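Note that one protein chain is taken out, while the other chains of the complex remain in position.
Then we have chain A:
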Amino acid sequence: TVFSGAIFQKIGYILGTFCGVSKLSICNPTLLIYLCCSSLLFPGLIQREGGSMEQEMGELRRYRTQSISRGEFALSDSFYFYRKGLESIVDDQVTQRFSSEELVSWNLLTRTNHNFHYISLRLTVIWGLGVIIRYCVLFPLRITLAIIGISWLVIGTTLVGFLPNRRVKNWLSELVHLMCYRICARGLSATIQYHNKNNKPQKGGICVANHTSPIDIVILANDGCYAMVGQSHSGLMGVIQRSMVRSCPHVWFERSEMRDRHAVTSRLRAHVAAKRNLPILIFPEGTCINNTSVMMFKKGSFEIGGTIYPVAIKYDPRFGDAFWNSAKYNMVSYLLRMMTSWAIVVNVWYLPPMTRQEGEDATKFANRVKSAIAHQGGLLDMAWDGSLKRDKVKEEFKEHQQKMYSSMVVGKKARNSQEPHTESSKS
């Protein structure tokens, strides 16, 4: 089954490339890559002025005879805000990140009638064939593999857990884990390419990666053993978690413990300090992003100390959309979608280890690591917080805009010249 899975993977690769390119009727794969890249470099529908608020306001006020340094309000000032507001209605950078990446060209992966565009009979027939192959041939094979993989994980780790001896136990547990994850990866038809294996995370370190889906764990664990960090679940996940812990130490938190940041940090610190423990795997974004950008890293993971091993993960969207939109799909339907894609093609880059420098605080360090990952993976480095997917934007952002604008209208010494009001007059 493993061998035939690989064959189907190759067929899927060829078919996908053929039909993806033929839609553009250009048989030049570099052009296709260029188009995909350009949708990364110029993300968005509309032309945006790159200037700052000051520059734009200055241009708007150019007609006025008074100098801009004296401040003053101009009726045209609001045009800047109108335009920015309307631009964001037409297209905005953040909401874009929480839905799947839109490919420039239609390809054989489209699933529903909504995305399906009728182009020609021949292409429709090929697409139909593709659906049949994916759902009726590849899917049952993959499910079998996945079941085998997970049951072996549970059984194997439990068996290893009975062994008392340290060295043999660790070696066996690594073997079991690797085997299971490799079976699971085959169950997803994952083609993984690892780059810079010399930078692989060492024991006692912390591995940090960008997060796109729960599959990231399988992808990374195919090449090395990590100690997982996460919430303890009940049900099937709970069974898996408990058996994994038997063979080597992972860090599972109860829901109540998660809220106490201090407790979490000290437990992780203890794990890292025991130099013989496996490297911890953490996803600092905190949520799944759609793999076109890297969002703000939460600084908690960077306060633990120890060496950070950054890893960049980039999925190829032409063969399978790996992003888990947790608002749209639950875990089961997500896994079903994964197993009925052509393949999951992934590039994993191991980046050189980083440590916190003297005088650098956790946030700056987190940003430094984030830029390195974004740069390597060809993803956009965004300053937005991933939790914006669920929360509304904070009032601080609005106040920041107001502050910037007020310095243009009344000058920098705005409030100091008057009696400070303790209660602001809200309109």
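Convention: a residue touches a chain if its C-beta (ideal position, glycine included) is under 8 Å from a C-beta of that chain, and two chains touch if they have at least 3 such contacts; residues count from 1.
Convention: contacts and distances are computed from a predicted model.
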item: Chain excluded from display, named as in UniProt, from "Centromere protein M", "Sorting nexin-30", "EF-hand domain-containing protein" or "GATB amidotransferase"; value: "EF-hand domain-containing protein"
item: Residue of A:54, A:91 or A:361 touching the missing chain in the full complex; value: A:91
item: Candidate in contact with the missing chain, chosen from A:83, A:169 or A:299; value: A:83
item: Chain A residues that touch the omitted chain in the full complex; value: 42, 44-47, 59-60, 62-63, 72-95, 99, 106, 117-119, 384, 388, 392-393, 397-403, 405-406, 409-410, 414-415, 418, 421, 424-427
